[in-house]
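Here is chain A:
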Amino acid sequence: MSDARTFGTDAHPSPRLRGEGRDDLVVGAASPKGDGEGGAVGGAFSGELPHPRLPPLFADDDVGKTLSPQAGRGDAAYNFAYLDEGTKRMIRRALLKAVAVPGYQVPFASREMPMPYGWGTGGVQVTAAILGRSDVLKVIDQGADDTTNAVSIRRFFAKTAGIATTTRTGEATVIQTRHRIPETPLTEGQTLVYQVPIPEPLRFLEPRETETRQMHALAEYGLMHVKLYEDISRHGHIATTYAYPVEVAGRYVMDPSPTPKFDNPKMDDCPALQLFGAGRERRIYAVPPYTRVRSLDFEDHPFTVQSFDRPCALCGAEGHYLDEVVTDDAGGRMFICSDTDACETRREGAQ
Partner candidate 1 sequence: MTAALEFRDVAKSFTLHLRGGAVLPVIAGANFSVAPGECAVLWGPSGTGKSSLLRMAYGNYRCDTGAILVRDGARVVDVATAAPREVLALRARTMSYVSQFLRVIPRVSAQDVVEAAGREGGLSEGEARDRAGDLLFRLNLPERLWDLPPATFSGGEQQRVNIARGLIAPRPVLLLDEPTASLDGQNRAVVAELIEERRAAGAAILGIVHDAAMREAIGGRIIDVTRFGTARAA
Partner candidate 2 sequence: MTPLLSAHGLTKTYGPRIACAGVDLDITEGEVLAIVGESGSGKSTLLSMLAGELAPDAGEIRYRDREGRVRALGAIGPAELRSLARTDWGFVRQDAAQGLRMAVSAGGNVGERLMGLGERHYGNIRACALDWLDRVEIAADRIDDPPTRFSGGMRQRLQIARNLVTAPRLVLMDEPTSGLDVSVQARLLDLIRRLSGELGLAVVIVTHDLAVARLLSHRIAVMRAGRVVETGLTDQVLDDPADAYTQLLVSSVLAA
C-alpha cells in the first residue's frame, strides 16, 4: 500500500482490502492510565518535563507483541505517544509555523518510525505530537476504519499513548487519514491529520527542489495550470481525480494528499484544523480552520467533483464517495461507501 504517485487519472482507486475481524477492534477500550501531555496546537504545554515513562498499557494487546515484543509489557514502556518530548516539540514548532503560513511546506526533522515509509510515518508523527490524554483518535485508510493500516496505527497510539480510540467521526477529536476526508462534516475542535506521500504539487513538472521553492516563494503557479492544461488537451476535461491541487488562503498552492477531488470542497472553510505530514519527504503543512481552499481550474473548464450514477449498495446513500468492490470470482462487483463509518451510521439509523 505504498504511495508511488501523486497524480492519477483512475476513475476509482483500486478496491481496498477490508480488514479482517472488525470485532477485534479496540474501540473505546483505552486504558485511562495514559498520562502524557499533548494538545500542542492551540493547547498549553504542561510544563512537567521530562515526561515520566509510561507503565504497561494493555493486557489484551497482541499487536504490540508483534510490533515490539520487548516493549509491550513490563517496564520497557514508551514515552507518551511513542515520540520523545524533544521530538514532539520540534514537530509542534513546525506545526505552529505551518498553521501560521497556511499551505506552506515547513521542513521538519522526520524521525524513523516503527513502520515503513508510505504507511503514514508523517501522519503518525504529527498525530503523536498533538495527542493529549483526553483525545479520542480515529484512523481511516481510504475511508475505512478496518484496514490493516488503520487498525495498526490506531492500536499503536492506543498502546503508546493509552488514549481512547473510536471509529465514529463525530466522537473523534483527532482523525488521522490516508486518502479520504470523512463524509460526516467535521466540527470545530477536531483535527484532521493527513498522511502525505509527496507534498510538492509542482514536483510532477519541475523536478528541481530549488526551483519549486522559488516558485512557491514568488507565487509562480503557471506551471500548475500547465498540468491541468495537459489533462484537458489529452482527455477533453481535467482528468486529475485525486491529489487535485488547491490554492490555500489565496496564496500557496498545495497538494491535498491523494484524496479524491470529491473531497476537495470539504477542505474549504472547514471548521476543523487540517494538518499534513510527509515523513519520507520531511514536510509539514496545514490549513487552519475556516480557511479558503480553492481547487485550481480554468474559466472554461471549471472544477467539478465526481458524481456517481448509483447510490451505495449497502446504505443507499447518494452523494457519498463510492468504492468499487469485487465480491466474487465471477466478476461480481458492487459500489459501496468508502467511508465505513458514514455507511454504518446510515444503516444503523435505518434499522
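In this section, contacts are C-beta pairs under 8 Å (C-beta built on N, C-alpha and C of every residue); 3 or more make two chains touch, one makes a residue touch a chain; residues count from 1.
Selection rule: all candidates are chains of the complex that A comes from, given by their letters.
On a predicted model such as this, the values are computed, not experimentally measured, just so you know.
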In-complex contact partner of chain A, selected from candidates 1 or 2: 2
Chain A residues touching candidate 2 - in the complex, by the definition given at the top: 205, 214, 218, 220, 222-223, 225-226, 229-230, 232-234, 297-301
